[in-house]
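Left out: one protein chain. Kept in place: all the others.
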Amino acid sequence: MTKPVAHTPAPRPNTDLTSHYRMMLRIRTFEERVGELFVRGQSAGSMLHLSIGEESAAAGVCAAMVEGDTFTTHHRGHGIFLARGADPNRMMAEIGGKEAGYCHGKGGSMHIADMGLGHLGANAIVGGGIPAVVGAGLAARHHGSGKISAAFFGDGATGQGILYESMNMAALWSLPCLFVCINNQYGMGTRIDQATANPEIHERARAFGLVGERVDGLDVEAVSEAADRLVAGVRQGKPAFLMIDCYRFYGHARKDKSPYRDPAEEEQGRQKDPVAFARAALLERGLATEAELTALETEVGAEMDATIDFTIAQKEPPLSTMFRDVYAPEEPEPEPVRTRIDRVLARD
Amino acid sequence: MTKPVAHTPAPRPNTDLTSHYRMMLRIRTFEERVGELFVRGQSAGSMLHLSIGEESAAAGVCAAMVEGDTFTTHHRGHGIFLARGADPNRMMAEIGGKEAGYCHGKGGSMHIADMGLGHLGANAIVGGGIPAVVGAGLAARHHGSGKISAAFFGDGATGQGILYESMNMAALWSLPCLFVCINNQYGMGTRIDQATANPEIHERARAFGLVGERVDGLDVEAVSEAADRLVAGVRQGKPAFLMIDCYRFYGHARKDKSPYRDPAEEEQGRQKDPVAFARAALLERGLATEAELTALETEVGAEMDATIDFTIAQKEPPLSTMFRDVYAPEEPEPEPVRTRIDRVLARD
Amino acid sequence: MALQELTYRDALRQALIDAMRENPDVVIMGEEVGRYGGAYAVTKDLIKEFGGERVIDTPISEPAIIGAAVGAAMAGLRPVAELMYVDFIGMTMDQLGNQAAKIRYMFGGQIGVPMVLRTQGGTGRSAGAQHSQSLEAYVMHTPGLRLAMPATVADAYHLLRQALTKPDPVVFIEHKALYTMKETVDLDAPALPWGTSAVRREGKDLVIVTYSRQLHYALEAAKKLAAQGIEATVIDLRTLNPLDFDPIREAVSRIGRAMVVSEGVMTAGVAAELSARITEECFDYLEDPVVRVAGEDIPISVSTALETGSVPGAQLIYETGLKMLGKVPA
Partner (left out) sequence: MALQELTYRDALRQALIDAMRENPDVVIMGEEVGRYGGAYAVTKDLIKEFGGERVIDTPISEPAIIGAAVGAAMAGLRPVAELMYVDFIGMTMDQLGNQAAKIRYMFGGQIGVPMVLRTQGGTGRSAGAQHSQSLEAYVMHTPGLRLAMPATVADAYHLLRQALTKPDPVVFIEHKALYTMKETVDLDAPALPWGTSAVRREGKDLVIVTYSRQLHYALEAAKKLAAQGIEATVIDLRTLNPLDFDPIREAVSRIGRAMVVSEGVMTAGVAAELSARITEECFDYLEDPVVRVAGEDIPISVSTALETGSVPGAQLIYETGLKMLGKVPA
């Protein structure tokens, strides 16, 4: 099951940029549709965090992972999950709180997970998913599976002490753990330099004994190359930290218009567009024609349009599922309050 | 009130070693008496953590602090408190759980505190007292008091995420905070290299944007010099971290015989004796005669003997104080369970 | 003096402004409290008047935020630490429960920790299992912590103002579904004292004891019950520590029937405490056992149907009231 990974970072074949581009385009288009779902009042709530501007992190790192590798994500994890093979229909249905979603409408955007794809879960607690990869790394070592476990999180999560506790453990025990910090410059309205005196976060990882690197997210190939290299080490028990610089194109969540950001800065930030950058490179290097790319865009647009129709057609989970899965299926479900009240009052 | 601190670390006058030695001797003797209190069954419990072997950290750093500076300590904090001016009688009485103690017998060894001396409290939670100095630093800045706040903790506390959260804040806000890691090589039975892949903890502090240094605790003058230098910066808003290497001479707490330590290592570790080292230096430099030092030892021995007699003569706090100080004195005390039961049962 | 229409959010905001103007030692610290203006906009624009040294944007470090507030309070400030969601209290319970709550006691009364922890909880935004909880029971079970949970606009203002004068740590839990609620209030009118409950409705058939958002559901249910000839007394606790028990004892002893309503999960929650306490103090007057109407013993779903179904609402309170008086809900 363990697909061997090249240890010397050979120059990636040209086809890679094409597949990276395709994945990034799918992510961006999916996220745009999430926005549409919200506008159409079909999403479960407004806590929707789009990863537009960060597609290279998802595509580049996930391409270095293989089947059986596990991962956790933060609240802005749609792209990562897609890049690990998620079904966009079931994702969108989950974002809509529908029964057909990955978590039957219980989890939503911030708690999407799929054990089949190694997704140990998105998390609405900043930093909350990080230590799980230490445990998954321990399990991988214990079972000699050769698998790695990767935690994806934002720059904001570097404020959480549990990140350092987790990295320290991973380094101490030489676990196959990868820590991926997607630095979109902001944690809600707080710019990274307003949250720390030294934004060179990878230096912290080094001080804990991990391999620590920082890469520009504009260039998916650079991300991909770094991830390949680090993952090869991680698989051999050299835990690593990778910080990927990008820019959060839109608000923190769907309702946020980022009034705290300088429009000029936003303008400039959005120039740092990994999708556009890859597209230009494909054309420039003659790897695709304008017509081919337009066709791809149409295809991906149609794929992602369908997720909305699919979601709208789905049902909310029935109330009867409310008590299910608090405990394992073989265990009794918690007694509903209403039943208890009736028993108390109907006592004779 | 702010005693100005020299910014250029002038060579310390010879008298300093004498006063450092005296303080270290007082600490060691006090701790020996704590052990005796325990053996005589007069201590409140066995959770007594002696700082023997670490006297230079307390004496050296505390000498750099001035009146009005605040600090918190870990569970092994007797020496630090003494070095900031504590009354050994009231300390010992607290360790004995007596009413005359600093906390009227409620706190004990691990929760000793004195607002008058700026001691914001020892802590039985590893790392638990660290963030308080960030708050005290904020207060100092807010009031323009020119005071600093120092957190003393062990190497084991470097496993706690809250240390990094706190250092990050101190660096971000340029607070007058000093983080002092007393590295006695062990957290209970775990040697520092069994708790982290990189024991150069001061490198972590640097990565967070603090001044980070490491000093050998054998030589109190070296500790003192480093502390003077760092504290001068701290007072001007350059937070710093100082790791002081020493060796825990005895068990973790009173009952622990350290079976997990190699006797040869212990033998060698106890060679690293800051008290003996300073004593030898005093003689060698002609700063004291053997007779003077013996007289000092007798004097200090008597001072500390008295703490035991004092403690044994004191009363346990009366049961009536049990409900006092849960809330402020002007607030009603919590109702005792017994009173509630009586009310319930005496209903008619 | 002046009656005005105010939202719960603006009342909270006004309380902070007035306290900060009055006492230069009041500082706010928390995630996004400054430039962003607070996740629920309670601290909107405060940074403009008071500056970044008094409205302090912190990194995302909840344990250290609370811990720093503890130290600040001990060192002479009057910190208002903001925890964006009460759901995050789990990572701060050491600083809150082992430090803030116990410092006065452990140190033999030498010093208190006069801080306020402002946070918000509850369902209503389809925010899922980690952003919708009602965790006040953890706080109520921790001696040393005061606990205020305002349900009305006037209380949002006054309880926060009062909390900021208290000598001990106060956990102040707002309800996310109430921020936009408007009421006409006169903030200059005399306030109810700290630590007192309020009888929000008088009725002779049934006592409903509740707090925070469930007060509004209880009042709605009481109206519907009245249409069925059942008159409920509705008591709003306002603060859960101190707990003002006398009015409850008085009402239940007179009326003989009590329902307690809490949005938190039922088992070992606030409703259990209220039920036990009422039974202890009013046993001989009770016609029926005290009935607990509380959150289901399950996590909250993001699905709006399941979310709403997981906690009490006016309908459940109404139906329970009918049943308690022997009537069958339609």
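In this document, chain identifiers A, B and C correspond to the written order of the chains, with residue numbering beginning at 1 in each.
By definition in this document, a residue touches a chain if its C-beta (ideal position, glycine included) is under 8 Å from a C-beta of that chain, and two chains touch if they have at least 3 such contacts.
Everything numeric in this text was worked out from a predicted model, so none of it was measured.
Visitor: With the full complex in mind, choose from C:28, C:68, C:96 or C:305 the residue touching the hidden chain.
Guide: The missing chain is touched by C:96.
Visitor: For the chain left out of this view, which of A:49, A:104 or A:261 touches it?
Guide: A:104
Visitor: So which of B:115, B:195, B:222 or B:312 would be touching the chain we can't see?
Guide: B:195
Visitor: Quick one: which of C:40, C:138, C:194 or C:318 touches the chain that's been left out?
Guide: C:138
Visitor: State which residues belonging to chain C touch the missing partner chain.
Guide: Against the left-out chain, chain C lists 63, 87-98, 101-102, 105-106, 128-130, 137-138, 140-144, 241, 243, 264-265, 267-273, 275-277, 279-280, 283, 286, 288-292, 296-299, 301.
Visitor: Which chain B residues touch the hidden chain?
Guide: Listed in rising order, the touching residues are 44-47, 97-98, 105-111, 123-128, 156-162, 187-190, 194-196, 260, 316-317, 319, 321-323, 326, 334-338, 340-342, 344-345, 347.
Visitor: Given the full complex, what residues of chain A touch the hidden partner chain?
Guide: Touch set of chain A with respect to the missing chain: 70, 72, 101-107, 111, 113-115, 120-121, 123, 125, 128, 130-143, 149, 161-162, 165-166, 168-169, 172-173, 324-332, 334, 340, 343-344, 347-348.
In this text, only the chains that are shown with their structure count from here on.
Visitor: Which integer distance in Å separates the CA centroid of chain A from that of chain C?
Guide: Measuring from centre to centre gives 35 Å for this pair.
Visitor: For chain B and chain C, what's the span in angstrom between their mean Cα positions?
Guide: Centre-to-centre distance between chain B and chain C: 39 Å.
Visitor: Which residues belonging to chain C are in contact with no fewer than two other chains?
Guide: As it turns out, chain C has residues touching two or more other chains at 58-59, 61, 63-64.
Visitor: Tell me, which residues of chain A touch at least two other chains?
Guide: 159-162, 194-196
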